[in-house]
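Here the complex is missing a single protein chain, while all its other protein chains stay put.
Lettered A, B and C in written order, each chain numbered from 1.
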Amino acid sequence: MGDLVQLLVSGTATGAIYALAALGFTLLWQAAGVINFAQGEFVMLPAFAMLAGLAFGLPVWLAFLIACVLAAIVLGAGFKQVVVDPLIRHGVIPLVIATLGLAIAVKSTVRAGFSAEAHPLPSPFPTGQLSIAGINVSYADIGTLALAGAIVIGLQAFLNRTVTGRAMQAVAQNTESARVLGIDVRRMVLYVFLINAVLAVVAALLIAPTYLAKFDMGDSIGLKAFFAAIIGGFNQTRGALLGGVLIGVLENLVGFYISPAYKEGVALVLFLGVILLRPEGLLGKAEERKV
Amino acid sequence: MTATPSLLDVKDIRKAYGAIRAVDGVSFSVRPGEIVGVIGPNGSGKTTLFNSILGQIRPTSGSVEFSGEDITGMSPLELARRGIGRTFQTLQVFGGLSVRDNLIAAAQEFSGTMPGRLFAKPDAGLGQRADEMIELFRLKHVAHLPAGSLSYGQQKLIDIAMAFMAAPRLVLLDEPCAGVNPGLVDQLRELLVQLNRTQGGSFVVIEHNMGFIMRLCPHVICMVEGKVLAEGKPAAVQSNPAVLEAYLGN
Amino acid sequence: MSAPARRAAMLVAIVAALAIGAAFLKRSDVYLLTLTMVYLMATFGLNLTVGYAGQMSLGQAAFFGIGAYVAAIALKAGVPFLAVMPIAAVACFVIGLALGFPALRVQHHYLAFATLGFNVLVYLILRNEEQVTGGTYGISAIPRPTILGVSFEGHLAYFHFTLASLVALGALLWWLLRSPWGRAFAALRDNPIRAESLGVNITAYTLLAFAIGAACAGVGGVYYASLVEFIEPGPFHFSTSLMMLLAVIIGGSGRFYGPVVGTIIIILLPELLRGSSHEALKFMQKWYLVFFGLAVVALMVWLPGGIVSLADRFRRRSTS
Partner (left out) sequence: MNRITTLFAALGLALAAAPALAQAPIKIAGLVELSGTGATSGTNFDNGVKLAVKEINAAGGILGRRVEYTSGDTQSNPGVAKALAQKAIDDGAYVVMGPVFSGSILVSMEETRRAEVPNFTGGEAAAITQKGNPYIFRTSFTQSSAMPKVARYIKNGIKAKTVDIMWVNNDFGKGGRDMIMKSLEAEGIKVGVDISTDPGQVDFSAAVLRAKQSNGDALFVYTNEEESARALRELRKQGYAKPIVGETVLTSQKVIELAGEAANGAVAHVGLTADAPLPTVRAFDEKFQREYRSKSDHNGLKGYSGMYVVKAITERIGKVDGKAFAAAMKGAKISAKDHPGVLMDVTFDQNGDLDRESFLTKAVNGKQVVVETLPPLGAK
């Protein structure tokens, strides 16, 4: 029993990090029609930005804040201006290809210009663990869950309760009608890019301490985010959350009870099952065929 | 009703989007060789009706019969195989293919088997037919250029020529005159009349251009707010006060 | 001389120059050229799927790997090379159909996702199913072919054999693209909705384009296994699929020679840079992938037709 609870908690914590990346992924798709294959690199870059900040002797929280600002400028507004805006009119495929190219460029820049090796990043949470009734849960997992949970809930509240948030949802659901309703579509889309960038920084802060910051760390995170988004439902924000947590938990269960060798296959089997049986995703709505 | 069995029977088609009834109980039939025009102001449900007949959307209720067979809700592919051709409101050509290849592509799937086509001649035996159509539509000078590189009017002609390449028994044309310059409209009408005479198919034409419809179609249906308002000879429909009101009062 | 004749003459000249010139190259350069041609078999196939039929496939390396492993196992079991090739091609074709059918049945753009997932799965199986695939140790000592008593063991002989096979494969694809099938592929790429209304069975043609592309990758895999004489799961990771896709797109998808340019940029050029000892080139080697990635982005913005489409641009400019 203790095993199971511990597996569930740490799986949910890992899944919450996937969910953060997947959430940004879904938001970008909904609001701007962008499938971002550089999403993993968007998590990797802030990890290195924080690393640089720490190297200058900054405390973790300040390095994190600076990384947020930098990410918002470069990975948010910059990405939109330089890559997405000129390409969006060509359709989805050229944009997908461009983000693939971007991922390679970013990864290789870090490798060639900075380091090919892994680097440790201090954890924002204390080490050690909490023991309640024979169940041990590490502070890192609790902290991850708390922070990721707070961000996800906060984001949901923002999207559902505020005027700006609702406007953003309107844009995501139907850009044309949103424009007719007098919503500043361009601004809302920009907000989505900014939110995506900041989500990536949080994911980096949570993931780098145990996974180590490395130029290719985005490969696995990006893939998991991609899988999580599709499993949950590409057009549903809540779907990304479900997909991420589902992957995190099931990976842990399979790794423990079956074999760690096929742990990486969990997300995949789930993913293949979903696209074959329920292509709109677990929580997604089917899109009507357009003429 | 005349004794000749009809080719297309549309029976009480309804399509609702929530509370909005886009098509609200439309019935009509088309006899072999007949040209039927459908007119009506914007938002009168013409295109929804078309899409319901053509399998692009599923009607809420009602049925469509083609040669006595129920074809309601069939996929566009199944309809095409039964000899129903169509054109689209917006331009729909294969931009990367040459004009000649566009026309061959429009007919090659109707003869032989799929493996057979792999080993068929490159023009699938349709080169001559394509050249005839090119001649008829006066596209000879651009026949080997990619369709995507031509002017709007030329692409429109290709679009329409493609619908007739396989000599379908029924062709539904969705606003063939939209965006076409007035000089071409007459040419288009003559072409359609000629095709009707030589190939003998039936046409259903949706159009805004009243003059075009009135001169082309011996039988006209006027739709307003999802319903058939008037039906009959062009002159009769045109002088129907309700039709006049629907158009002018708008 | 007419344009097609001129093009044919140029092709013959290039192939002849390669065939003769290879004898004057170093062993390692011949190996590199052969490797490029092997990848080219896979990217030619991918171009059919992506460029001519308009379907995103992110799993070409999986089929490349299946071909390579089928070849490795069969060749070591003594099956003659000429029999292995069709076995691998058919295996990939059938697997392609089996993968594509359910994916296309639901929604057409899901083929991209399904192939990506499939590639990850194949990679895991190659690594974990040790009894069959040798796991991470891979399979070594894969023989090179001997056909009708002629041995292609030597590096030059194998190069010529691969070159001839590549030309044959290219000719086959050329013929396929000129057949009514090729026209149907292009039609469904340009406008699937219109194509369907004209009786084109888009599901069947998409599936075929995908499966034929997969079969080409399988053939490439056979030549790969025999060339390297050793295989392990690494080269069949889905990142290879991404690189193959990029090769097709930057070269010019839907253009027959597009993959040639793309594959040279992705396989041959970095290896040549790696081998150089010149300082400036060493710098290039280190930053190659950075430039490459940025070039992909720039290309998508300014030249979505790929590098080969540059020629068209110049031609159009000079005629107009």
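We adopt the following convention: a contact is a pair of C-beta atoms (placed from the backbone, for glycine too) under 8 Å apart; a residue touches a chain by one contact, two chains touch by 3 or more.
Just so we're clear, the structure is a prediction, and the values are computed from it rather than from any experiment.
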Request  = Could you list, sorted by label, every displayed chain in contact with the chain left out?
outcome  = A, C
Query = Which residue, A:Ala118, A:Leu190 or A:Leu282, contacts the hidden chain when the whole complex is considered?
reply = A:Ala118
Note = Among A:Arg238, A:Lys263 or A:Arg278, contact with the omitted chain is made only by A:Lys263
Note = Filtering C:Gly45, C:Gly100, C:Gly138 or C:Pro259 for touch with the omitted chain leaves C:Gly138
Task = Tell me where the left-out chain touches chain A, residue by residue.
result = 3, 6-7, 10-11, 14, 111, 116-120, 122, 127-129, 136, 138, 140, 207, 209-212, 214, 217, 220, 251-256, 259-261, 263-264
Footprint left on chain C by the chain that the document does not show = 26-28, 31-32, 35, 127-128, 135-138, 140, 228-230, 232, 234-235, 271, 274-275, 277
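In the analysis below, only the chains that are shown with their structure count from here on.
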Note = centroid check, CA-based, most central chain -> C
Task = Could you give the separation in Å between the centres of chain B and chain C, each centre being the mean of its C-alpha atoms?
result = 42
Inter-centroid spacing, chain B versus chain A (mean Cα positions, whole Å) = 48
Request  = Compute the distance, rounded to whole Å, between the mean C-alpha positions of chain A and chain C.
outcome  = 32
Set of chain B residues in contact with two or more other chains = 88
Query = Multi-chain contacts in chain A: which residues touch at least two other chains?
reply = 291
Query = Which bits of chain C are touching chain A when the two form their complex?
reply = 56, 102-103, 106-107, 110, 113-114, 116-118, 120-121, 124, 128, 193, 239, 242, 245-246, 249, 286-297, 299-301, 304
Query = Where on chain A does chain C make contact in their complex?
reply = 83, 86-87, 90, 93-98, 100-109, 111-112, 219, 223, 226-227, 230, 261-262, 264-265, 268-269, 271-272, 275-276, 279, 291
Touch list for chain C against partner chain B, complex = 176, 178-181, 183-184, 186-187, 189-191, 193-202, 204, 254
